[in-house]
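These notes are about the structure you will find just below.
Selected chains from the complex are presented in situ; the others are not included.
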Amino acid sequence: MLLTAQTIADCLNGDIEGDSGIVVSSVINIEQGKKETLCFLANPKYEKYLYTTQASIVLVDRDFVLKHPVNCTLIRVDNAYESMSVMLGLFDTTDTLNRKGREYPSRVSWRAKIGKKVYIGAFTYISRKAIVSDNVKLFPNVYIGEGVSIGENTIIYSDVKIYPGCSIGANCIIHSGCIIGSDGFGFAPSADGIYKKIPQTGNVIIEDNVEIGANTTVDRATMSSTIICKGSKLDNLIQIAHNVEIGENTIIAAHSGIAGSTKVGSHCVLAGRTGLTGHLTIGNNAIIGAEALITNNVKEGKSMLGIPAMEAGKFRRSNVLFRNLPEISKNITELLKQYKNKMGEAI
Amino acid sequence: MLLTAQTIADCLNGDIEGDSGIVVSSVINIEQGKKETLCFLANPKYEKYLYTTQASIVLVDRDFVLKHPVNCTLIRVDNAYESMSVMLGLFDTTDTLNRKGREYPSRVSWRAKIGKKVYIGAFTYISRKAIVSDNVKLFPNVYIGEGVSIGENTIIYSDVKIYPGCSIGANCIIHSGCIIGSDGFGFAPSADGIYKKIPQTGNVIIEDNVEIGANTTVDRATMSSTIICKGSKLDNLIQIAHNVEIGENTIIAAHSGIAGSTKVGSHCVLAGRTGLTGHLTIGNNAIIGAEALITNNVKEGKSMLGIPAMEAGKFRRSNVLFRNLPEISKNITELLKQYKNKMGEAI
């Protein structure tokens, strides 16, 4: 597919600076831009490439100011990052997501209810009482436990396993290797130090428009439900323990872990590898920095850092001094010495 | 199923305070308690809900002292947490765990030995020389390598992969996505910086009554065995490296990682995301706090915290001062200044 700068500008409501007839056939990173490709510039770190790129067209923000002349055609848009995303969608030619129908061998209980235009990949297993809605895609090697329900248009990639009784909303994407509804980690110690399993009889509810990354695990509740509310996005290899609740439109990056019964608000951002201990409440719009270990409740809008975590600004001040401890310590030692010299054997 | 307070009290050896004829049909969290439900109170954090819950019955510890009157019927028991677990078992109605027989297509080597009342899910693969004992459940999409043995009553959930030669005990539960017996991470660097693989010819031995969470990985030993002793419980997404040994009845929470050849004692507790470097010995009853990085041996019964870890009490004292570093530093600076003023240019 070839698109002209004019077509693209019309599509993105952008303004052209350069040759409106120039054509592109694919989207690429600005460092790798070459003839007939479209790039974008959003992160200032990459601005230097703009002046040397061989790309035909570059999308930039409307208010971007050129420092040097460029060889490419610019299209100015309200938000270069979002516009690039639209272009990527246009040029995405994989047909994987057009799959429909049932492949064999696959196993579908006659007591499961399967909607229209569903794709059921080979070696996929659907248990009794499961409900698979219209336009759902179940890739090969998926396991759907008994009584699981899956909303319209949801994509379940190869090798996802959903334990009995869980509920997945509409327009969700669940990546390969995700385990939804495995038992919560609950054991009662007896006097002799042996642990007895506490039955985990709840389930997992994932609301609409949620995306969950590869090999992430979401445990079922001991009782009632572990809940991920609509619009939240989870990265790879995350652990969500039993009875956790995650609000709407919250972002959680890879390797993060949330312990049992903790409630995370809406519009929060949890950076990579954050850890939240159990039974906490994290307010809306909180920002948890990379690797922070949260051991207390976090108020709405707060930004946290550190192990254990404190307010981010406070952590940064302490951390600067941690780095300077050798000098601080040297000053103290010197002071003690001089003081002793002047004052005698006082200390 | 409806149970009266009297039936429940008889079952749990408890004492009723309230209406012995009141009935419940399910178990639920105390925050969500409603008519015909049973709740329990063990964590004091949740006591406030006791006085407002709509639940019909609440289990409490025998010595619990009411601060206000309640609307529900109380049943006093020796251990509310354990009793709740018994109740959950009673109300667990999923029939998933009653599955028996072989589903098709599945692949079982004629040289494998399969016991009585075994469940073999569709798309499950059992290699030659494998031994699957009585009452074992292998859910769909399980892979059992050659020569693997699995003890009686063990449940292997969908998508568990067990490499050749590994041994799983009786009454174990292995959750979806677990990989048992993958190669240890062993490479010998040569002079030119290229790494040569060291063959990993050992296996993994998992003893009786062990539970392993979703997507956890247990590597095979380079030689001899990686061992998880009886009664230990592992959470999700844990990494157990080659030649590690874990004692009896030890608890390991999610995202923890144990490097090669480290030996962990019995009755230890490793909180979430703990890291243990290689070739260490951790004594019995040790407690490793959340995110602690253990780089030295730990003596029996010790409690450790920090990155790298030190004794927990010591870490807490240092950490309080870390938080106060800005003030401490200000005091020092002020002292230096005043000292200089009084003493002249000494420092």
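Descriptive notes on the structure:
Labels A and B are assigned to the chains in the order they are written; within every chain, residues are numbered from 1.
Note that in this section a contact is a pair of C-beta atoms (placed from the backbone, for glycine too) under 8 Å apart; a residue touches a chain by one contact, two chains touch by 3 or more.
The model shown is predicted, which means the values in this text are computed figures rather than measured ones.
Here 2 identical chains are displayed in place, and the whole complex they belong to in this file is assembled from 3 copies in total.
Here is the rule we go by: only the chains that are shown with their structure count from here on.
Mean C-alpha positions place chain A and chain B at a centre distance of 25 Å. Note for the complex: chain B touches chain A at residues 27-29, 32, 43, 45, 79, 81-82, 84-85, 88-89, 91-92, 94-96, 103, 105, 121-123, 139-141, 157-159, 173, 175-177, 211, 213-215, 231, 233, 235-237, 249, 251, 253-255, 266-267, 272-273, 290-291, 307, 319, 322-326, 328-329, 332, 335-336, 339, 343, 346-347. Those residues of chain A whose C-beta lies close enough to touch chain B in the complex are 105, 107, 123, 125, 127, 141, 143, 145-146, 159, 161, 163-165, 177, 179, 182-183, 185-188, 190, 193-201, 215, 217, 219, 222-224, 237, 239, 241, 243, 255, 257, 259, 275, 277, 279, 293, 295, 307-308, 310, 314, 317-318, 321-322, 328, 331-332, 334-335, 338-339, 342.
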